[in-house]
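Partial complex: the chains shown occupy the same locations as in the complete assembly.
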């Protein structure tokens, strides 16, 4: 269903590999003084990565890369696939190699796994709520600096989909753009000069704006902070307008999306529901590494 | 009370400046296609950074740096200082300059400000709980990759203090180290060879281990997942042991620290309470940028 | 007509700034030994950037950035705007500052200006050929390593438009993908799971494949190395198919596009004509820098 | 005949490896969305790199490095050596491995191979023209930013030789330097203080300047835009002057060198003919990658 869901043969982009390298540099400083004093350098160890609560696992490929960067000879046997539900006390993976390398990899790996799994888990809660309805749930650009690729991966693993990754790979006209361009119609005209592979999405705040955007040719219309009644009305207008057309204009609900109201939103018939909460409000799940 | 709390004349480390640069690269891709089409390049704009809820503000210095990297001619007038309580609808700052630059700076700046303020706010809730008691609340290394410096800044702004920043600037002997070294006594002996500016902290799980660590000369003892009764007992033993000594051994409570139980923990007389929740479980506060 | 055509207030992406820095490092080595010996360090100079033939100027913003990186105190007065026709002997710009800095900036600046202007000039020849017809001319990913952003800028300045910038910002299904996916229909189905801002383009080699792609819902169909007769037929089929639809499927002609045949191609009614020649076969125009 | 002509056991400089890494980052963005959706991650594939026209092959070592960076497990069997003439439809190499990795490597590899082979091919045309004459053909610093090492490799493979690589590894006094230094004699005096491994080359525009440079002790004299008559005269004067000397002053013809006039220039007896055309005016040759 998504790019590299249930395996890890995908190529982590070089930018992300560099981020992981920097995360290691951040944590190691000029070296782990405790392990240097207490752990003989040739000492081998085996350690388990263990779930301390129930959650959806996500982030294993990044952990593998961290291990690779730190010490190519570390082995990591993974027992549970990203996307699976992990139960408390489950052994997610077994790591094997030089003890100092394992101790260096420990915290960084857990920090990633805990956050990305936290995002997958929260996303799955949202997805569960709208089960049976056709709407998809997507993330936003409200991600932690340098973590976007990993966090959006977590969203996909949790059953969500991704909105654009950056300002280059999608065109989204927001209120500030409309204000500067001088209105919805003019904004859509100007946006029409984007490269031909791009759809054009525009944000509207009420039914009047919605109609203006629809008739002016937007591909996707973001309904920002509208009531479910307004959303339902917009869906009807769209359906009528697109009758007989090969391509339907898509409607995206946005703003104040919560676990409590997402089903009601989805029931209005919107195609897409976006919320920054998936990434900016996820808490880390609890995972630890135990040396055998 | 901390390094650079109520101003921003401190030097952001070069590592962090590089992280901010990478965060911009991550978001801009090969350029903001929407603004390129809709916003005339010479167009000036003024925008307000506005609180959408109540919280403790933290992260302004990093936002300033983001602005500087993107466009040296952007102006940022900040009306509220880091550490202040911000009310819903408060204007935190006013930005002024080329509209395209402002639009590029918007999301990255908000992502930082929302997360670091979230951490400060959550920290302040913990701090509030133990008001009047001498214990301090400290963070851990459970931070998002590459964000540690900024997140620990948020903790300080919220009234907490910092544990070590990386594996080099503090010596902390954990269970895995003890296992490999062959016992608490032996571990402390080996650690004694650290550079002379370092205190030695060791993790113990029960009163017996605690006594062994205390008598073997640890500077700080981390009481991991002990009951408050055990903690209180440890405090008593420590007080007796250090009677008449110039330097008191410090006790750090750790594990399962929550808003609900932190006061009880502090009341046992421990000196330090550490919790990863300050950073790994903070949710982003709500802040937006509005163009005038 | 395009992102930042007739001015330079756009933000050069950080990636491109880094490329320019590396270009300087490549050329300076450990310093310009000739100037170090012959040019007194405090010596000021004025130099003209002069056209040695007629062409379309493009690349000034990158030259400005090169000057800025080398020496912030260099001044560059630009007399002619990107996109203008420059005549032989025209003074494009006047540079002023420390002579050694100017001598260091000279070759790198000219290398960029000559290549990007060469691309703009070649593009304008193609554009000129199809004057009056609605088709647009677009580039490809056949660009020199690390130069894509600058080269695609040259295409826009020459009156062309851009195809996607990288593998992330557009979905284009080529023959190799179809082979692996197991047919056009299946490929389009799988591609339908892309993020909702993306149109889907697919490459076809004959009318049968074209129909399959059209009926299976492609947004854009690339007619690869078809005859103009076939293209004209495809246009007709498309027009019929999209009759009454709000969004028209776009047709892109690709393969063996030359100055000699581009008008015939455009006359078939295709919407887009793409050719790698704009970038990979442009020759550098002749520009020099003269010290007064 | 040159550094690493008919094999690839040379060490690509770290700077060039970094350029190749950046080229990959430039093309992959945050990942190849098309392949992510259409190509199963574990899918293996075999692909042929095929010539679509006749040319001199050059650039294989860089392609190997690109493959290595993208995926260490990719195999590349090369059937034709750099420097060989490749015929239309020849299979240059066979690549084997994870299909997604091959698809990522495809465009970058071809962009390099097409350009460097284009340079080798154009160079060989110039070299062919002066067959039997002792002059050598050299390149200039008129190369694309960050591509100099690779482009100069192409020149060598095509039978040319290299002029200096950067401003540090050769001393070349141009008209602007002479102007600032205050004359040819003075310029040569000042240049005499360069490190002792460096020859001194100076540019002159006519026979009078030539004589001044010759008598003042230049090692190499660049005859800039002189007529073939003047060049022949310069050669005679030089021959006379160096009679009986162990080391002959070298003469380099430069300016307006074309395929049409290069033989006439070489026949004047100059030692070196330099032209930026080898690099700045080469067009890419046509090469494709086909999946079997």
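As written, the chain order gives the labels A, B, C and D, with residue 1 at the start of each chain.
Convention: a contact is a pair of C-beta atoms (placed from the backbone, for glycine too) under 8 Å apart; a residue touches a chain by one contact, two chains touch by 3 or more.
Keep in mind the model is a prediction, meaning the values are calculated, not measured.
**Student:** Which copy number describes the whole complex, given 4 displayed chains of the same sequence?
**Tutor:** Identical chains making up the full complex: 6 copies.
Going forward, only the chains that are shown with their structure count from here on.
**Student:** Sort out for me whether C-D or B-C is joined by the greater number of C-beta contact pairs.
**Tutor:** Taking the two pairs in turn, the one with more contacts turns out to be C-D.
**Student:** Where the centre means the average of the CA atoms, what chain is farthest from chain C?
**Tutor:** With centres defined by C-alpha atoms, farthest from chain C sits B.
**Student:** Roughly how far is chain A from chain C, going centre to centre by Cα mean, in whole Å?
**Tutor:** 32
**Student:** Centroid of chain C to centroid of chain D, CA atoms only: how many Å?
**Tutor:** Measuring from centre to centre gives 24 Å for this pair.
**Student:** Indicate the residues of chain B shared as contacts by at least two other chains.
**Tutor:** Residues 25, 28-31, 33, 37, 104 of chain B touch two or more partner chains.
**Student:** Under the stated contact criterion, what part of chain A meets chain D in this complex?
**Tutor:** 2-4, 7-11, 13-15, 148-149, 165-166, 168-169
**Student:** Name, in rising order, each residue of chain C that touches chain A in their complex.
**Tutor:** It comes out as residues 1-2, 136, 138, 161-165, 168-172, 193, 195-199, 201, 217, 219-220, 241-242, 244-247, 249-250, 252, 271-272.
**Student:** Quick check on the complex: what are the chain A residues that touch chain B?
**Tutor:** Against chain B, chain A makes touches at 15, 18-20, 22-23, 25-35, 37-40, 43, 45, 47, 99, 103-104, 107-108, 110-112, 114-115, 141-148, 165-174, 176-177, 179-181, 187, 190-191, 193-195, 198, 276, 280-281, 283-284, 290-291.
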